[in-house]
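Below, a portion of the complex is reproduced, with chain positions unchanged.
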Amino acid sequence: MPLWNIYHPEGTFEDNASKEALSKDITAIYHEGKAALPKFYVIVNFIKLPQNSTYIGGIPNTGTPFIRLKIDHIAVTLPNQDEVYNSMTDRIDEALKPHIADKGYDWEFHVDETERRLWRVQGFNPPPHGSESEKLWRDLNKAVPWEEAK
Amino acid sequence: MPLWNIYHPEGTFEDNASKEALSKDITAIYHEGKAALPKFYVIVNFIKLPQNSTYIGGIPNTGTPFIRLKIDHIAVTLPNQDEVYNSMTDRIDEALKPHIADKGYDWEFHVDETERRLWRVQGFNPPPHGSESEKLWRDLNKAVPWEEAK
């Protein structure tokens, strides 16, 4: 469900271990705790851009590396409450900290929430959030046929 | 109107014929049948990612190739009805089948619907959906000046 597109300059996230570590911490945001979504819902694309591809206020990003994260949330729409939004963005920043802030990079992210019913995984409408079928997908960590409650 | 960004790993959609074939079937979703949108509204970007760029639940996508499609719908907002959403996602999966499912790839897509009035083609506000001017754009398969009804 969440799709994370991470736009990062050459020279950052060059080794696979650093990408895997960040993607694991991103996965934990959704898989652990209350949401308890299946792990395989969490897709992270590292989109490496050559030097002089990113401009910040009209200036090429040639100094401190700048990481721009664009996040789509699909499976769960947050209740429209300041505290809930704040709690989500806090959790995201906590996950990013060791991988971005602590390395001295600059960063920015934003989340877009999109329509759950216009989402399919392996040809399936994913089971309702919190349902037994979702738990099954979570336990198996894959999409399998499930019967829609009538 | 629809913008399809297809994130796919190296080793998939390497030949131009496979990309052209998929993009033609995607175009048919919007051009044929009821919507009858101009063909040139349908933009498909194949964004090829190197190995170890995509992580699924924290695991690098090194096994079965995984294709992630992010679709923006702009020209037409679907009525908020389960059947309509389901019909659209069915048509998308039908179009993808020979190019993705039948090749044994894994895949996931989601659609975001955005504001039509914040969309321009070649400097024009596109004509209203279903209008005579839209039919003209469809027949010519290009954007031409048209007069907005007062």
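The first chain written gets the first letter, and so on, giving A and B; residue counts start at 1 in each chain.
Here, a residue touches a chain if its C-beta (ideal position, glycine included) is under 8 Å from a C-beta of that chain, and two chains touch if they have at least 3 such contacts.
Note that the coordinates shown come from a computational prediction; the quantities given were computed from them, not determined experimentally.
Engineer: How many copies of the chain make up the whole complex, given that 2 are shown?
Structural biologist: Result for the total copy count in the complex: 3.
We take it that only the chains that are shown with their structure count from here on.
Engineer: Would you kindly tell me how far, in whole Å, the mean C-alpha position of chain B lies from that of chain A?
Structural biologist: Chain A and chain B have C-alpha centres separated by 22 Å.
Engineer: Please output the residues of chain B touching chain A within their complex, sorted ascending.
Structural biologist: Touch residues, chain B against chain A: 7, 47, 49-50, 52-60, 66, 68, 70, 78, 82, 85-86, 88-89, 92-93, 101, 106-113.
Engineer: Touching chain B in the complex: which residues of chain A?
Structural biologist: Those residues of chain A that touch chain B are 3, 16, 19-20, 23-24, 26-27, 31, 38-48, 72, 74, 112, 114-115, 117-123, 125, 141.
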